[in-house]
Every structure is written in C-alpha cells, then in structure tokens.
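One protein chain omitted, others in place.
The chains carry the letters A, B, C and D, assigned in the order they are written, with residues numbered from 1 in each.
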Amino acid sequence: MSRSTRYSNKKFGLPPGSLVFTGRKKTEQLQISVMDYGPEQLEESQSRDITSCFPFRDTSATSWITITGLHETEKIEALTKHFGIHPLISEDILNIQQRPKVEVFDDYVFITLKILDFEKDTRLVGIDQVSLILGNGYVLMFQEQQESLFDPLRKRVRESKGRIRRMNSDYLLYAILDIIVDHYFVNLEQISDHIETIEKHLMTEPDPKTLNEIYRLKREVLFLRKSVWPLREAISRLEKSESALITEKIIPYLRDLYDHAIQAIDSIETSRDLLSGMLDLYLSSVSNRMNQVMKMLTIIATIFIPLTFIVGIYGMNFENMPELEWHYAYYAVLGFMFTVAIGMLIWFRKKRWL
Amino acid sequence: MSRSTRYSNKKFGLPPGSLVFTGRKKTEQLQISVMDYGPEQLEESQSRDITSCFPFRDTSATSWITITGLHETEKIEALTKHFGIHPLISEDILNIQQRPKVEVFDDYVFITLKILDFEKDTRLVGIDQVSLILGNGYVLMFQEQQESLFDPLRKRVRESKGRIRRMNSDYLLYAILDIIVDHYFVNLEQISDHIETIEKHLMTEPDPKTLNEIYRLKREVLFLRKSVWPLREAISRLEKSESALITEKIIPYLRDLYDHAIQAIDSIETSRDLLSGMLDLYLSSVSNRMNQVMKMLTIIATIFIPLTFIVGIYGMNFENMPELEWHYAYYAVLGFMFTVAIGMLIWFRKKRWL
Amino acid sequence: MSRSTRYSNKKFGLPPGSLVFTGRKKTEQLQISVMDYGPEQLEESQSRDITSCFPFRDTSATSWITITGLHETEKIEALTKHFGIHPLISEDILNIQQRPKVEVFDDYVFITLKILDFEKDTRLVGIDQVSLILGNGYVLMFQEQQESLFDPLRKRVRESKGRIRRMNSDYLLYAILDIIVDHYFVNLEQISDHIETIEKHLMTEPDPKTLNEIYRLKREVLFLRKSVWPLREAISRLEKSESALITEKIIPYLRDLYDHAIQAIDSIETSRDLLSGMLDLYLSSVSNRMNQVMKMLTIIATIFIPLTFIVGIYGMNFENMPELEWHYAYYAVLGFMFTVAIGMLIWFRKKRWL
Amino acid sequence: MSRSTRYSNKKFGLPPGSLVFTGRKKTEQLQISVMDYGPEQLEESQSRDITSCFPFRDTSATSWITITGLHETEKIEALTKHFGIHPLISEDILNIQQRPKVEVFDDYVFITLKILDFEKDTRLVGIDQVSLILGNGYVLMFQEQQESLFDPLRKRVRESKGRIRRMNSDYLLYAILDIIVDHYFVNLEQISDHIETIEKHLMTEPDPKTLNEIYRLKREVLFLRKSVWPLREAISRLEKSESALITEKIIPYLRDLYDHAIQAIDSIETSRDLLSGMLDLYLSSVSNRMNQVMKMLTIIATIFIPLTFIVGIYGMNFENMPELEWHYAYYAVLGFMFTVAIGMLIWFRKKRWL
Partner (left out) sequence: MSRSTRYSNKKFGLPPGSLVFTGRKKTEQLQISVMDYGPEQLEESQSRDITSCFPFRDTSATSWITITGLHETEKIEALTKHFGIHPLISEDILNIQQRPKVEVFDDYVFITLKILDFEKDTRLVGIDQVSLILGNGYVLMFQEQQESLFDPLRKRVRESKGRIRRMNSDYLLYAILDIIVDHYFVNLEQISDHIETIEKHLMTEPDPKTLNEIYRLKREVLFLRKSVWPLREAISRLEKSESALITEKIIPYLRDLYDHAIQAIDSIETSRDLLSGMLDLYLSSVSNRMNQVMKMLTIIATIFIPLTFIVGIYGMNFENMPELEWHYAYYAVLGFMFTVAIGMLIWFRKKRWL
C-alpha cells in the first residue's frame, strides 16, 4: 500500500548528485546483459562485471545494454562515468520515485518511466521504474528487476523479425518504449474487467465489500494516472527535441507512441469516471435498501400499534365497562380491528408505500 | 458493455506496424465498392477482389473506394501498399480502438473517426470505426460493416444532386465527414428524448430503475464524449494543415464542420450536466419519500405509545385501585385519551409535521 | 422543455448548403422592413415582397433591413444570393440551433446570436435566434419573430437620438448587439430575483417544491450559459478581425460590449454557484428536520416503552404476586414510573437531545 | 443580499454612452476635494462646484481630485468632457456593477475596482466601486461615498511622509491601489477569524445555525472572489501597458501590487476550500448524532419489546395456564426477563453498539 505514497528521506541532507538507491532491493546481484546487433550480425553476452559492457559504447553496431538491479551504486556510478552521464542523471536513475520525464543532452537522451503491473489477486498495481539512455549507437536500460516484458522484443532482435535489425539505436529506444506503453493497455484491460465484475455485483447484490473494492480500485487508478500522465508530455518533448540522435525516420513512430499514451490517459480517465459513477450507484442502492427496511417497519408498526391499543382498552379492569358483557362484543372488536388493518393496507397502497 | 472499456492485448509484443485487426468480425467477407465520377460521367462497381480497385488510384476522375470488413488483413496490406500508405497508418486502420485523429502526409491525408449508433431498446451506443484516406483524386474509406448512413450521399452522387459531382476528392471527404457528424445529432436527439422521458418519470414516481437508467445513460454519454471530443481538434488540424490536397474552396466547409463538432460537444456536455442534476434530484426525492414514511411512523407511534401505556395502567391487577370502581371512570379515561390524541395532533400540525 | 436539448434531424442526409428551416414557424408570413437613413434623411418601408429590399444594397445611406420569419426558405435564398452570401451562411441563418459565432468574409461579416427571454410564470428561458450580416452600407437582420426589443433602437433612429444617425453601418451593428446583450441583464436580474425568493423560502420552510424549483432554475441557467459563453469569443473575434467593414472608431464600443458579455458570464457563474449552494442547504435542512422527527420518536418511545413494560408486569395474572395486595402498591408504582420518566428527561437534556 | 446579484435594467434601450447612475444614492450631494502637491508645496480645497477642479488639469504639480457621489450625472459629464474622457468610460464610471478592469488610452489610463467592507455583525461584504483616471499630472478618483480608507494616505501627503510628495501622479495612482488591495487583507482576516469561530463551534456543538453561517460565508466569499479575481489581470495589464503615463520607476511597485492581488486570491481560495471542508464536517457530525439517537432507540426498543411480549403472555386470561398457579412463577419470570435484558446488553456491547 505504501509503495507509491511514500517518499524516501534516505537522501535528506546529502550533496546533490549523491548516488543513493531509494528503492527496495528486488534483485540479488547486479547483472549486465548486452545485445550487440546490426543487419547481419548479432552478439549476446551476460556478465556480473560492470566493465564488460564498456567497449560497446564505441562499437559501430547497435548495442542494447541492460543493467538489472540498482542497489550496487558504485558500479552504476562507474558505468555512468564511462558513458559520460551527468551526475544528476545518475541520481535520477537510482531514485525510483522519479516522475516520468525526458531530458535531452547534446550527446545522449535520458528517459525514465514506469512499468506497471496490475496483480489480479491483490488488485494492486505494482510499479517498477525503467530508465533509458540513448547514445550514439547504444541504448542503456536500467531496471530494478528482470522484466519478462521485453522477451518478445529480444526474440524479434534474435530472429531478425520486423525492421529492428535494420534500424538504428533510436528505433530500439522506440521499440522499448512501445512495449512499455502497450503493456499499459494490458493492465488497463484487466482493470476494466474488474470494473465490469464489480458493476455486475452492484446491480445484483451490493455489499460493503463492493464499496471497499471500488475505493481500492479508485486508489490504484489514481496511481496509474500519476504514472502515465507525465509520459504524454515526455514523449511530446522527445518528438520535438531536435536532437541528432532522434532521426527523421523515427518521428512517425514517436507520434504513434504519443497517440497511444493519450489513449491510455483517456481510458484511465474513463475508468475514473466509471468508478465515481459506481460509487454513487452503490450509495444510492444502499439507501434504497434502507428505505425498504424502513417501510417494512413502518407498515408493521402503524398497523399493529393502534390495534394493540384497542385490545389494551378491553384489558382494563374497570368495574363498569358495559361492552365487556355484551354477548358478541368480542367478535365485534375482532371484526373492527380486522377492518382497521385492511383499511390501513389499502391506504398504504394508495400512498404507494406497498 | 465491454465494447468501449476494453483494450485489446492481441497485439502485445508484436513489432510496430504489424497488421492485426483488433475488432470482432462484423462482416462475412471483405468487399470493395467503387464510385468513379466526374461532372459528366459515373462508373460504379462492386467486387471481392482487392486488386480490382487498384487502377482507380490513377484515374483523372474522383474515385470513392469503400472497403467493408477489416478482418482480412493481408488484403488490406496489399491495398495500402499499392496506395503508398505508411505501415503505422495501416495498423491504425485495423486497430478499431483508435482515437479520432487526423494525420497529414505529403501525398495523402489520414482521418479516423467513429460512427455512433444509439440503440433505443438497449440504450447502448454502438460504435463503429471509419478510416478515410484522401489522396490525389480518390478517397479510400475503410469500414467494419456496411453503413446505411452513406446511402443518401451515394444517391446524391448518382443523381448529381448538389455540387458533389462538380467538386474534387476533398469535397467528397468533407461530404463523408459531414454525414458522420450530422449523424451524431440524430443520436444526441434520441438521448435527449430519453433524458426527457426519465425527467418526467422522476417528477412523478422515482424508483430504483430510474436510477439505473440515469447511471446507464451517464455511462453512454461518457463514451459519446470520448468519441467526439478529439474530433474537434482533428478537424481543426485538417483545416489548418496546408496540404495541397485540401483546396482553398473547401475551407469554409471545414470550418462549418468544425462548428458542428463543437455544437455536438456542447450538447454532450449539456446532457452530462442534466444527468448529474437528475441524479441529485432523484436522491433528494427518494430521501423525501423516506422522510414522509418516517413522519407517518412517528405520528402513529407518538400518539399510540402513550395511550397504550395508559390502558396498561388500568389493566394492572392491584387490589387497591380506587379508580376502577368509580362508575364513569371508564368513560373518563376514554375521554382523557381522546383529548391527549387530539392535543398531540394539534401540536404536530403546529410543528408542521402534518 | 425540449426547446434546447433537441437537435433537428430534418437535415440528415441532405447536401451541405441545403436551406432547411429547423425551427417552428413562429410568424405567419415573412415580412421585410427597411430603415434607410443618413445624418439628414430617413426612409422607412414595410413589405412582404422580398425583392423590395434589393435596391438598398447599393444606396449610399445606411440601410437596416429586417427579415422576420424564416420558414419561407426560397425567399431567403433569393435574398442571400442577391447580397452575395455564401450558401453555408444561408444554411446557418435558417438553422436555429446555431451556436453564437462570428465569421468574417472579405465583403461582409456574419454574426449569429441568441435573444433570451426568461418568462416569469413558467420559469423557462425562451430562446430566439438572430442572425446579422454587416455589409458595406447595410445591416441585414434575420429574426424568427417580431422582437419588441429593438423598438427603442428604432425610435432612436427615427428621432435621431444619440449618435446613431451620424454613424455608419458598423455602429448600427454594434447598437443591435448592445441591445441584445443588455437584454441578457434584464433576464439575469429576473433570475436573481427568483433565486432570492427561493433563498428566503429555504430559510423559513423548505419543501420538495423548492427542490424542484432549484433544479429547474439550474437547468435554465445551464441553457443561458450555453447561449452566452460562446458570445464572448465571438465578440473578441469581431474586435480583432481586421475587416475593412469594422472601422477604427467602433473598436472602443466593441471592447465595451466584450466587457458586458464577460460580466453576463460572471453573473451566470455566480447564479450557478448560488444554486449549488442552495441545493446543499436544502438537503441539509431537510435532513435536519428528519433529525428532529427522529428525536421526537426516540424520546417518546424510550420513555413509554419501559413504562408500558412495568404496567404489563402488574397486569400478569400470577396467583402469587404479593405486591398486588399491598395497600399503596398502586401509588408506589405510579410514583416509581413518574420518577423514571423524569430521570430519562433529565438524561436526555444532559445528552443535548432536547 | 441583493446587492451583488442584481443587475440594473435602468439602462435598457438607451443609446450607448448614456450616463445613468445604476447605484443607490449613498451621499447627499456631489463633493469635490482636491489635493495639489509637489515636493515643496501643498494646496487643499473642497467645493460643491464641479468647475472648481477644472484648472488642476493643467497645473504642473500632481493633483489628486476626488469626486464623491455619482448621482448628479450632468456634473460628472461636464467633468469628463473637460478632461477629454471617452463617453463609454464615463458610462463605466457611473455603472457601479462594473467588473474591475484597466483600459489604457493614449493620454489617460482608466481603472475601476471595488472597495470591500466585511461588516462583522451582519457578516455581509459591502461593496463600493472606485474609478480612477490617471492623466498627465493628475488622478481623478470617483467614489460613491466618503471612504475613510484613504485618510492615512491623505495624511502621508500632508505630512510628506514616505516618498509620495517627491513622486509623480503614477505613484499616487499606485498608492491608492495599494491602499485598496491592502484593505482586502483586513477583510480577509475578519473572514478568517469568523471561519475559525465557526470551526470551534463545529467541533463542540454543531447546530443548524452553524450551517446557515457556513452557507452565508460561502456566498460572501463568492462575491469577494468575483470582485478580486479580475483585478489580477487588470494590474497585470497596467504593468505591461507601455503607456507613457506609467514610468519605469513605478514598475516594481506594480509588480508588488500584483503579488498582493495574487495573495488575496490565494487566501480567498483557501477560505472557500475550508468552508467546503467545514460543510462536509458539519453534515457528517449531524449524521453522527442521528446515529447515536438511532442506537439509543434501538437498544431501548429491542430490550423492552420482547419483555413486554413476555409479560403480555402472562396477562392472558386463559383458564388453563398452569404456570400462573406455581408459587414462584412470578419471580421466575422476573428473573428470566432480567437475564434476557442482561444478555442483550452484553450482545450489544460485543457488536460495539454501546
């Protein structure tokens, strides 16, 4: 629950640019995996040694360098130094409460964004941060833990499917972003499914648990929103940056990505509106039920309270109560009470309370 | 219900530009129908063979090429390749969850938008996607199923009514957009009718079903809104694009279209506000009814509970209760109780509870 | 009620520029009235023949040509053709669901806006559309029915009051707009009066009718808002248009008009906020009343239910109930019950329920 | 109450620029008071003759000309004509429903704004309009009635305190504006005090009067808002106007004024939010109280209703009821009922209803 509302104060008082990992350690050991590819060649390697990836900065082929696990801050520092990254950017990579953003420098582009994962059982949205650095001929990808999300992309590189092997590092960057944004729709679909389930529940038998579900989902949608909104502006800035690293050819792809981001935002807003509407509906249906209960009580009470009064009268012990001695008085009273009860029922029906 | 809140994950992990139809198959077989016309001539043809329409790209007359059914993706791919459409645009044509948008390229203009259909019985808004490509001398129209909506336009072409036969392909594009936007008003009118019906219901006898109706309509209006809002920006972009395909003569028509789109948005917002107001009214009228019920209960209970207590007193079996032996005690008690009851009624009336 | 939420579908499927009158016929026959004036001369004429006003296009004096009644579409068409108006503008003149707007052409300016009329008895806002065309030396005014609103302006022209006779057609246009916008304030004042009346009602004796009144007024304010908001932008566009028809001298007047429009919007927004606040107040005061009723019930019930139990005890028929035979038992029980009742009242008062 | 929701229709139908005073007459007779000062000299005069101030237009010293009372419209007209003011501006000076605004002309600057006065007893915000005209070497100030607000400023001029005597007419203008804006804070502080008082009340003993207070205060804050919001834009326009009358030296002062206006808006928004929060709190605390009352009723009723049933059983007159004859039956029944009551109380406590 605390995952997104918390902010780390580990860093308070440290000099700016101090490298501190603000997350939980999700991976045992830092791991480097490299894919170095061109139209014709492909080289893959894995290592725990940070220096193993240094040479790829200067290969003419496109290198996709993935760093998994961010808690070994000195290694990250060594890496970013080698690739000439500004210390504040290194700090941003390690600070996993970063807002999605794009920063364009002369010789590299920095992008940080969120991978979302709606877990069906707990109905919580898990959030991992991914930071990307696009340089000349390489993409550095920093992630907190191994993400299976990118497996299809790796496969496409390996099998040279689509145009990926023929394109430059900016297309690789786009392909990674595209995977992440497309994954949002998987999450959104699951949330939509969940909303529909709750909706059906609401119509048939609303109970307090439904309310808790709505509240929870609202909160999760709130976090989703917070993670996706800034993305729109970030991608737009990427598209409009006149960086030499972003080639002309890639612009239509980025525009497409931008459309997807807007579409994701649209559907988050729709989910929000639907959940608000459902909350209203729940509250009204609860108050409807209460109404029914109240009506029941009123009908029973208003019929029997006067009748009980009548029988009370003839239970009094006065010596002089002539009615008591009349032969058919008892039946007369019973009949009278029956008439009163029927009369009241008719009146209720006329008042539309029944 | 799921029609608009769902997002397809069929495409997750595929390379960008992969042609996947994300909708349900609404038409048995892909069908091509072509109208090729000029001021003096008209040629109509229908076919299931995708290549049959290829020659029309280069005729000097204006060609309106309609492709119905989007599930045969290879045929669509062949067509878009022939007409020189970017693969990402082809992808957008097949992805029926597309947001309305306009993209202007050097030699064609791409427009995608929604045809709405409010079904009176189910009170659901059906949404079909239509994509249009305006090229030099032709308009390609991709639709999920046969839309009777365009019949009046076809008739105008056939009978050479209005100026359509004398104008270029950009006027044809405008005429198609105009039909779609005008059709929104047909839907909006039906929704307005529905709102009025509910309103009358609300005034006379609100019941929980009314609430469900309001909620449903709100949700449908939400979807309408989502489909119409982006259109405004799209048309504005079309108007301001300095594409050679959009001639000077067509600008006033596009501005008119833009006005219509804003008017549609206006009336959607009004419907939303009215529905919100009706929800408030419903809730208040329900709580009013509850109030009346409660008052009834209170009046009956507060009158008879004390009286029942009094008759209880004289039902006690104490040996020494002198009143019991007085000759007119019974009548005195009856009279006293009557006085109490009347007094209470007067008091209630003074307190304005009756 | 339907007056503003409805949209006409009479026009669906017709070619753009088709002249169809979308309103109800409010006037028996189309009527033309012309005022042709200069600093020194004034000529007035009335006619049912549309061609009678054609010569005024070219007189050097300023001509104010009023066309009343829009259902005779061919006549309107003839007129607009003579004055060189674009067919889409003619269509807008006849479509009375038009949003207020300004369109500036090379040789004329088109303005359409609403005349509002809050009817005190029905508390409904009547809406008439007025379209104006400012040409070189003339103003064409199209209205659905005779509006008494413009009588003071006609009188000013006749009596050469103010500067109107010395000014050009753009001043006439401004004077007409000024009258219409000033008339909004008359409506707004009536609505304000109504709000005040309801407010007083609310404080003294809220009832469900008040709620209905608030709801109604809210809806009317909604329609007012829809008619007035776009005006602001329209006037601003008029002011900023560099049309030769709008002379330098008229700019301060238009700026003044713009200020009035903003002021009208301001007061509509205030009315909306007040009505929302009143709704809250109403709901709270209703729930307050309910609270009082509930308290009453609780007090009566909690006092008498235990007492009735006590008298019930001594109404039991057990053979061995020694208390029944004690001489003063009856009085003791009465005294005890009295003490209980007083004790409870004191306790309620301490709990601040009384 | 009507003071701010009303709009005058006195002016409807009159030619633009007609001078009509739309307010109530707050001052018996129009009065002119002039302060003519330079670094070394000071001349003060008071008069009822409008022409007495005409010469000050052309003195080389700075003249502060105050006109109090706006109902003698011909005198105002004579004055504005002499000073070369546009008739529409004269109209704005007399129309006290004006929105705060700034208009910059070639040889004068017009500013109109509101003086606010929160009256503690009635909790109503009194609104007076002040219009200012900054000319070359003079400031004309039009006010509805004598405002004691400006006394400290007059004193500063007389005693040559601060830099006022050494500065030009634009500094005088600023000093007047500064006084008015600073006075807003006095009002806002009083409203804040009031909010605090209500807040304390809310926590201890909320009653319906509190609700009325909150509603009233909300309405007043609404009016404040309406008077202060446009000021921000007006001052900003003044600062950015490149009028020769606004010297370079005065810009930091205007920027400071702008900051104050924003701060006033900020605190109005805060007050609004606090009042909304208080409304929620009030409603919840009322519903909490109701809950307690309901619980009380339920507990009493659910304990005694079954017990009353039991004693009713033994009050029946059947001949064959063996229990009645048992010797300790009475005590047994009493004991049984006591046990039931205790059991229920324990059960209620377990359910956390007690």
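The rule is simple: a residue touches a chain if its C-beta (ideal position, glycine included) is under 8 Å from a C-beta of that chain, and two chains touch if they have at least 3 such contacts.
These numbers were taken from a predicted model, which means no experiment stands behind them.
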Selected from D:F21, D:W64, D:F142 or D:Y174 as touching the chain missing from the view: D:Y174
Residue, one of A:K218, A:R232 or A:R255, that touches the chain absent here: A:K218
Absent-chain interface as seen on chain D, which is shown: 151-153, 156, 161-164, 174-175, 178-179, 182-183, 185-186, 188-189, 192-193, 195-196, 199, 203, 252-253, 255-256, 259, 262-263, 266-267, 270-271, 273-274, 277, 280-281, 284-285, 287-288, 290-291, 294-295, 297-298, 301-302, 305-306, 308-309, 312-313, 315-321, 352-353
Missing-partner contacts on chain A, residue numbers: 1-2, 4-9, 11-18, 86, 88, 91-92, 97-99, 101, 103, 205, 208, 211-212, 215, 218-219, 222-223, 226, 279, 282-283, 286-287, 289-290, 293-294, 296-297, 300-301, 304-305, 307-308, 311-312, 314-317, 321, 323-330, 333-334
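One rule holds for everything that comes next: only the chains that are shown with their structure count from here on.
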Steps needed, at fewest, to go from chain B to chain D via touching chains: 2
Numbering shared by both copies at the chain B-chain A contact, with half separating same from different: different
C-alpha-based rotation, chain A on chain C, 0 to 180 degrees, nearest 5: 145
Centre-to-centre distance between chain C and chain B (centres being mean Cα positions), rounded to whole Å: 26
Whole-Å gap between the CA centroids of chain A and chain D: 42
Sites on chain C at which at least two other chains make contact: 287, 290, 294, 297, 301, 305, 308, 312, 315-317, 321
Chain pairs in mutual contact under the definition given at the outset: A-B, B-C, C-D
